[in-house]
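Shown here: the complex without one of its protein chains, the others still in place.
As written, the chain order gives the labels A and B, with residue 1 at the start of each chain.
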Amino acid sequence: MIKKLMLLLMFGFIFLYALTATAPLADSFPETSIGETVIHRGYDETASKNLVAAILLDYRLFDSIFEAGILLISAAGVLYMSRSSGFSKPFPRAKEAAVPKDSDSILAVSRILYPFMLLFGFYIIVFGDLSPGGGFQGGVILATARLISVYIPEKASENTDPLNRLEKILFLCLLSLGLISLFTRGAPFTNFFSGSVDPEFRRLFLVLLNLLIGLKVSSGLTIIFIRFIKEGK
Amino acid sequence: MSYYPLFAILIPIIFAIVIYLMNNPKGNLLAFIAQAALLVAGIRYFPFYLPEGEYYLVLGAFGDKLNITLISNTLTYGYGLLSVVLWFSVILYSWPHQKQSSSYYFFLLFLQGVFMGIVHTHDFFNRFLFIEIATILSGILIIYKKDGPSLRAGIYYIVFNTAGILLFLIGLSMLYRLTGTLHMGRVQEALSDMDQDPTVILIFVLMCVSMGVKSAFFPVYNWLPRAHSVATSSISAVLSGIMVKSGVLGLYKIQQVFPMEAYKDFFIFLGMITALCGLFFGISQTNIKRLLAFSTISHIGFIVMGLSSLAVPTSEGVSGAMVHIVNHGFLKILLFLGAGSIVRNYKTYDLDRIRGVLHRMPIVGSVMIFGILSIMGTPMLLGYQGKALIGTMLRDQPLFYFGYHVINLGTIILFGRLLQIFIPRGSLTSLAVSIYERLALGILTAGIVFLNLYQLIFPNFGGLHFYGKPFSLGAWSFFLLYLVSAYFLIRLFPLTSSFFRKVRGFELSFQAANYMMVVFIFLMLLWSVPL
């Protein structure tokens, strides 16, 4: 009890300190910031109308590639852990609760929703540089669509190896796509078209990147989902 | 412009993924080719880094205002080359046991690339990202054995370190709001005129605490002995020798950006307590790997003491810390790999049951003795230079200088306890050590001897000057004094007493570790409040 009280007291002090420290931040913006410069020059430099995508896919592409890399490692780690050999299992299951059979309405709704979710996911990915969205968001939608297809018996496949390979290959493609500009423009991790090309052409790079990221993220998340479903069985 | 940082980051990662894709024992040989490729890239850039200087590599076409920047200088180049030696010997060492499993080499090589990223990055968010990837990779590698204790240590590590690194993100958000940039050099410029602002202090405190969690400072150290004692020996070696330093390097960068003179004494104090705590718990251990893990904590404390002088630019402490980072890395990897061979052959972790190592495993034994003598701080051997420089820095402050000698004495007692495994007793039949392990230990020893001679003959590298006067009478007389008093202290206080047994079993629970993280933030904030 005293321990918790002490904790709360410390929190009180840290809270007050943080409040006084963040209060001056509320009104004064710095004179120049990365974000402001991006708002002014973003479209001319990256040909992306969505400026968040401009940062993700051009200015800080190196970060985005490693962000995709985190998911890759996580999928590989989940896959490694859930392989049946290795761990001993003295306590296989909490309680033998009766697993209810999936109802027919879920099946029917999943069947109707599945193609639309795929379409929506691809829409979000391909139009990521024009409207809110992008590879990561669209990839998650695609993975959710794959998750819903678990309810559809004839679609359900539990083999994650091809997906796993696909994910790693896509990551390599992503890396090499980012490096092409080193040879065409002399600067790594940016658009491979130079700034003088028509923006409609330069968009190609963004769409390609979004597609690669979207597919990679969706396959990574799908691996994780399928492995978790398998653990539950 | 030098593309070396890019090579150092991307070569291991690409090879890692190719190994994972091939997924067969022959493909695992690519791990060696990756190290060869890194070495070739390093040699190719040797003339470039020969003159001292800082080189910036902008990853993008729009200048360092908007894009991510990597920094490289002679020092980071040295880290790149040394990482090749370390990873090569670890891969070679683990080859007979892991040559079937591609995922092991995937994670290990990816970790190398990410570590090179941590060394080279000059951008706050990029650093956060790389440290987080390193945390996830280390977590997976800790549970690589797939048994119960390693699972518990793994989840403790991954959840606690992620919570710690989120504090860094809070600091980062305020920093960007304050300065409008994430480039470390630009942030430093923008902050140069707002020294004692509470916002800046809060950012500094949050970032330091998260780095402290990452590199096991005093109140938040408990994940380290847990994780490093249960992992496979080769993994423990990499984590304990190298990955712990990623937090320390982060602290170094943060202290460069925020010149907080007020925290100079705090960091000396913190480093001293960390070192004493590591020694206190380490001396009472009977598990050989836990003993080595606690000794890592004490050396981290040493390095933090050295880095504290950054706020007031005296180069001795910083040079000592940077040199000790490398030296301790080499020695700790050597000791962990040697301990791994011993544990595998004796089938026990218990220090009291391992006897006659020198007679039964002559090569491992002699290499271990060399490593132990070096890490004890024997003058003229590798572990000495860094310690001596940090001692020179502390000479003006009597209290801290006294503490410094106590820490040196403690280190000698700790490794003196490790020396008991060489007493020839019991069966003395020789034990088999595979050729790969002997070769790996040989390469590491060669690296250590090379570094040792280099540091004795040319005591400067990449802008650092590290001459610790290893030939002086004072150094030797202090060392002899330590040895004599360590001998009497071991005789006076045997470890069988119930007090030490209690200390040995002391563990912080997960909740307590998080509690301590809050206490750490609280104490650091309290330090800034004027009396």
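Basically, a residue touches a chain if its C-beta (ideal position, glycine included) is under 8 Å from a C-beta of that chain, and two chains touch if they have at least 3 such contacts.
In this section, contacts and distances are computed from a predicted model.
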item	value
Protein name (UniProt record) of the chain left out of view, among "Cysteine desulfurase", "ABC transporter ATP-binding protein", "ABC transmembrane type-1 domain-containing protein" or "Sodium:proton antiporter"	"Sodium:proton antiporter"
Of B:Tyr144, B:Tyr176 or B:Phe466, the residue in touch with the unshown chain	B:Tyr176
Option from B:Tyr77, B:Trp95, B:Phe110 or B:Phe125 whose C-beta touches the chain left out	B:Phe125
Residues of subunit A in contact with the chain not shown	4, 7-8, 11, 14-15, 18-19, 22-23, 25-26, 33-36, 38-39, 42-43, 49-52, 54-56, 60, 63-64, 67-68, 70-71, 73-74, 77-78, 81-82, 87-92, 94, 130-132, 134, 136-137, 217, 221, 224, 227-228, 231
For subunit B, the residues touching the chain missing from this view	125, 129, 132, 136, 139-140, 143, 148-149, 151-152, 154-155, 158-159, 162-163, 166, 169-170, 173-174, 176-177, 505, 507, 509-512, 514-515, 517-518
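Heads up, the rule we're going with is that only the chains that are shown with their structure count from here on.
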item	value
Centre-of-Cα separation between subunit B and subunit A, whole angstrom	32
List of subunit A residues in touch with subunit B within their complex	3, 7, 10-11, 13-14, 17-18, 20-22, 24-25, 29-38, 41, 45, 58-63, 66-67, 69-70, 73-74, 76-77, 80-81, 86-87, 165, 168-169, 171-172, 175, 181, 185, 187-191, 195
Subunit A-facing residues of subunit B, complex	3, 6, 10, 13-14, 17-18, 20-21, 58-62, 65-68, 103, 106-107, 110, 117, 125-126, 129-130, 132-133, 136-137, 139-140, 143, 146-147, 151, 174, 176-182, 190, 198-199, 201-202, 515, 518-519, 521-522, 525-526
